[in-house]
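Only one protein chain is missing; all other protein chains are in place.
Chain nomenclature is as follows: A and B, assigned in order of appearance, with residue numbering initiated at 1 for each chain independently.
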Amino acid sequence: MTAERRHAPPTQDELDLLHYQSRIERPVAAKIPEFSRDERLRHVIFSRQFSVELLEDLAGTADKIRALSKARAGQDFLIGLLSHKRAMLYFTQPSTRTFLSFMAACQILGITCNEVRDPSTSSETKGETRFDSIRMFSSYFDLIIMRSPVAKLAEACAYLMNDLAASGNRSVPIVNAGSGADQHPTQALLDIYTLQRTFQFTSPKDSPIGTRFDEIRRQYANLTRGLSRKVYGFCGDIGRGRTVRSLAELLAGYEGVSLVFVSPQHPALSLGDDMRSRLVNRGVRVFEVESLETPIDGRPVIETVDALYMTRIQKEHNDPADEATFAAIDFSKYKLNRDLVNRMKSYAPILHPFPRDQFFGEIPQEIDADPRAMYFRQARNGMWARAALLAHIFNVDHQISRYYHEHYE
Amino acid sequence: MTAERRHAPPTQDELDLLHYQSRIERPVAAKIPEFSRDERLRHVIFSRQFSVELLEDLAGTADKIRALSKARAGQDFLIGLLSHKRAMLYFTQPSTRTFLSFMAACQILGITCNEVRDPSTSSETKGETRFDSIRMFSSYFDLIIMRSPVAKLAEACAYLMNDLAASGNRSVPIVNAGSGADQHPTQALLDIYTLQRTFQFTSPKDSPIGTRFDEIRRQYANLTRGLSRKVYGFCGDIGRGRTVRSLAELLAGYEGVSLVFVSPQHPALSLGDDMRSRLVNRGVRVFEVESLETPIDGRPVIETVDALYMTRIQKEHNDPADEATFAAIDFSKYKLNRDLVNRMKSYAPILHPFPRDQFFGEIPQEIDADPRAMYFRQARNGMWARAALLAHIFNVDHQISRYYHEHYE
Partner (left out) sequence: MTAERRHAPPTQDELDLLHYQSRIERPVAAKIPEFSRDERLRHVIFSRQFSVELLEDLAGTADKIRALSKARAGQDFLIGLLSHKRAMLYFTQPSTRTFLSFMAACQILGITCNEVRDPSTSSETKGETRFDSIRMFSSYFDLIIMRSPVAKLAEACAYLMNDLAASGNRSVPIVNAGSGADQHPTQALLDIYTLQRTFQFTSPKDSPIGTRFDEIRRQYANLTRGLSRKVYGFCGDIGRGRTVRSLAELLAGYEGVSLVFVSPQHPALSLGDDMRSRLVNRGVRVFEVESLETPIDGRPVIETVDALYMTRIQKEHNDPADEATFAAIDFSKYKLNRDLVNRMKSYAPILHPFPRDQFFGEIPQEIDADPRAMYFRQARNGMWARAALLAHIFNVDHQISRYYHEHYE
């Protein structure tokens, strides 16, 4: 679009984004307050909107929703909470997983879902601007969950909604379900939630006599519960994996974490300078290595990490100019196999944002049966975490806690 | 389709339409009774099915639905009204706005929605006729809302349903959501509803001491409430704007209205002869001018109109044969700008069926903040008006009135 129009006058869509350029260019910290209202998130645009306190709060809500969903009475209670709300899932960039995860999350709370996925069937073909489309959605629906190939579009839509509210017009919350290459906050939310659950080290078999945590501690005496003071490995496409960046940002909020980035030494694939300095400034120990075998604190990464986050090599984003240098890279170092997994800590979860690439094979299926393989449960966690986020936005999380405490304690 | 088959034997689809040709060719007035049952609309095919009495009735229902939707109790009451009904939205001609507006309208009343939008995924690819598809829909669902590029198809489907009922078979209501270039009755309904609300001249700030209406009358002493005795301007693509024709037809039902059509003097773009004579015969004062600056009763149109209906130039329907003559037309006269709007009456609403064309720019965004800009609220009005229409069809409008009077008076 922009490319072929480079020498043409800007389109209204481009002008609409330009209109918010100065607000978009502020540092994230300066922007975050605008996306909250009455002490809670109004729009969800950046992963950095999730403070550690909020993350703990959302995890608590997600755990309760999950528990209530085990029995019909709880399910009916949840479905009744927001049955008067209608959501628009505006996904002009395809993503079946994120889309279905949000659908399910809405349905758990009784929200009626509507979708626009193929822009070609939309009024845009009649020359309508994106902002006019968004205002249309906001006039019919109570929530807009959007995923777009256009960077910053979700952020700009949040400003539009705030400006409408300021001028006394109807305005609805915007949830960013992936905006260009820059942000995918709810993916980071579910990654954190998966780590939170894993590092509770609880198990149905736990008893006053002994718990799974006690058991693990026989082998790992210094192990503590929670996300702090742990070593997190990220392996594969670090440079282009927005989920890696978002998760790293959130982990930086916890005390004494070490982040190990395992990727080829190639500017497109390795950690960005801005990201590195931001992490270091927040007191994170950052390691960048080319292999899971490289030693950290005297032992290979694969044996050191408390959690391993695998990623897909995003070939579809390859710059043709890089093909030559890419061809020289030994990508086999960024794939797991049985032997590697066997050397990992017994409790260390393997995560992956999915989909995994069957042709590249960063996680071969032989790993799926391993107790450390968390990536399938991770998907279901995404549904619970997103439901918790929606409950927070619509201010029904306290009702959930109340119902839970009345019926389950 | 028809084009490439011109010399081939007629398809069953063509024969199906031919079968109803004689009924289709009757004057509209003669057809209308067939689309009613028990004093209420059974099928909604033509805007002329909406008598002034019915329009006032539907506006009353829409106002009540809107009011009930402000509180959870009212929303739950509405959602319960038709939660046992299933609708099919059969949109083989794309239209995101009309589609989503109907979806939201259904959801407000609890109707479950299903859709068929892309004919290529439909059984038609196996040689199924449209009528077989419609009968399939009628066997699974309780209502068919259809939009099609085929003129008269909705009307023909209504006849099919009536014939099925007559022979003791299952039959469901048909709602025309846009059928070829000929009819788009619910657009006219929402346009009227927007005018009805605007010309109530009420405001939250109204009090026994003074109302917004009193205020406006200081400047416009002869102003009356309601749609009668007003001047309505239509600007742009009059010839190909079915929404213009439908709205003009309905306005002709009110007393002493003047209609001003502002368009280039080109047969494809200006008022049709049949339309003009029909309006004149109904006692409407009809003006046709080329510019918003042309004087009517001594003052420029832009300063005279009580409401201005802007339209998009439907370039996609341009006949190649017209390109030369079109190139000679100064289309800039059919665009609004700040100066023009500033000269309009202070209360005169600006309407547009939307989407507006960002490339042509008949309504630049600088107008959006003006209190006269009604086109965004118009979209939301469409949702309420369509919900009122569905409530009428399924005979639950009286329940809505009863609930409203019990709880709000």
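By definition in this document, contacts are C-beta pairs under 8 Å (C-beta built on N, C-alpha and C of every residue); 3 or more make two chains touch, one makes a residue touch a chain.
In this text, all values refer to a predicted model and were calculated from it rather than measured experimentally.
Participant: Which of these touches the unseen chain: A:Q75, A:T294, A:T325 or A:S401?
Facilitator: Only one listed residue reaches the unshown chain, and that is A:Q75.
Participant: Thinking of the whole complex, not just what is shown, which of A:Y20, A:F326 or A:F360 touches the missing chain?
Facilitator: A:F360
Participant: Among A:R197, A:R240, A:R312 or A:R372, which one touches the chain that has been omitted from the display?
Facilitator: Selected residue, touching the omitted chain: A:R312.
Participant: Touching the missing chain, which residues of chain B?
Facilitator: 11-13, 83-84, 86, 88, 112, 114, 116, 120-123, 125-129, 132-133, 135-137, 139-141, 167, 169-170
Participant: For chain A, enumerate the residues touching the unshown chain of the complex.
Facilitator: Contacting residues on chain A, toward the hidden partner: 72, 75-76, 79, 94-97, 100-101, 103-104, 107, 117-118, 312, 316, 354-360, 365, 369, 376-377, 379-380, 383.
FYI, only the chains that are shown with their structure count from here on.
Participant: Just how much do you need to spin chain A so its Cα atoms sit on those of chain B, in degrees to the nearest 5?
Facilitator: That pair's rotation angle lands at 120 degrees.
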